[in-house]
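Some notes on the structure that comes next.
Up next, chain A:
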Amino acid sequence: MGEPITIFKRPASLRDAFTHYCPGCTHGVIHRLIAETLDELGLRERTIGIAPVGCSVLAYNYFYCDFQEAAHGRAPALATGIKRVLPDRIVFTYQGDGDLASIGTAEIVHAANRGEKFTTIFVNNAIYGMTGGQMAPTTMPNQVTTTCPRGRDVNLAGWPLPVADLLAQLRTPSYVERVAVHTPRHIIQAKRAIRQAFQYQAERRCYSFVEVLSTCPTNWGKTPAEACQWLDEVMVPYFKLGLKKSPDRPPVE
Partner candidate 1 sequence: MAKKLMKGNEAIGEAAIVAGAQAYFCYPITPQTEVAEYLAKRMPEVGGVFVQAESELAASQMIFGAAAAGARVFTTSSSPGISLMSEAMSYIAAAELPAVFINIIRCGPGLGGILPSQGDYLQATKGGGHGDYRFLVLAPSTIQETVDLTIEAFRLADKYRNPVMLIGDGLIGQMMEPVDFEGRTAPPRLDTSGWATTGCAGREPHIVKTLFLDPNVLEQRNRKMRDKYEQMKREEVRFETYLCDDAPELLVAAYGTTARVVRTAVDRLREEGVKVGMFRPISVFPFPDEPLRQQALVPSVKAVLVVEMSMGQMLEDVERALQGRRPLHFFGRGGGNVPAPEELVRECRRLLGNGQGGR
Partner candidate 2 sequence: MQREVTFAGFGGQGIMTAGKLLALAGMAEGKEVAWIPSYGPEMRGGTAYCTVVIADRLIGSPIVNDPENVFVFNRPSLEKFGPRVRPGGVLLINSSLIDVRSDRQDIVQVCVPCNDIANALKNGRSINLVGLGAFVARTGMVGLDTQRAVLEREFGKKGKGEALRAASEVFEAGVRAVLEGQGAKTP
């Protein structure tokens, strides 16, 4: 018998902690992908994360690196402040859809448009989680929430806000990709995108943005398995996955 081989372990960039996330929630997966990336690229000791307001407000209890906690929607402004005074550090914001796509739209658009050289991980689960299941800017048409009890009426509330696609329209060079984490195959793709985003930042190339389609079984009123299926059948056809913009591919004039 040889020595036991470790094939799976907690990344050094995560603390040894139980999370407060609900069963079936994919925040944990996304945390792990970021932590693995920080480990693999050797960035942990010079990284400053920004926690949003929302379910992931306590992200600093799970990541093992410096962290700041932002006001609702303002994480990109904090990140700008930090990155401008500490340009050689790695700065990332971790934001949900209420935070980033609603109250913080001005901050995210302008940070991206200035080409601030930090990274945003945007967790889109089509609902407000922490406040208990209200309509988000990314809530799907006819999706029922506590503030659209008859389903999202696109005539009154508009269509779900496709943030990655919007940011990809900006002339300022950046990296923008949309991924999902509801199947192992998608998780592998998401990991590659997140790693690419941090890689671009480490190279001081550009602003980088990864939108991650995520599940919220609790507020969707579904089992974890049903939630993954709903994400695949309802969200993915609308929020098209894939690379939206890359600094390696200059926009066509």
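In picking the candidates, the idea was that all candidates are chains of the complex that A comes from, given by their letters.
To be clear about the criterion, a residue touches a chain if its C-beta (ideal position, glycine included) is under 8 Å from a C-beta of that chain, and two chains touch if they have at least 3 such contacts; residues count from 1.
Everything quoted here is computed from the prediction, not taken from an experiment.
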>> Going by the C-beta definition already given, which one of 1 or 2 is in contact with chain A within this complex?
In response: 1
> Which residues, counting only chain A, touch candidate 1 once they are in their complex?
Replying inline: 44-48, 50-51, 57-58, 60, 63-71, 74, 76-82, 84-86, 89-90, 106-107, 109-110, 114
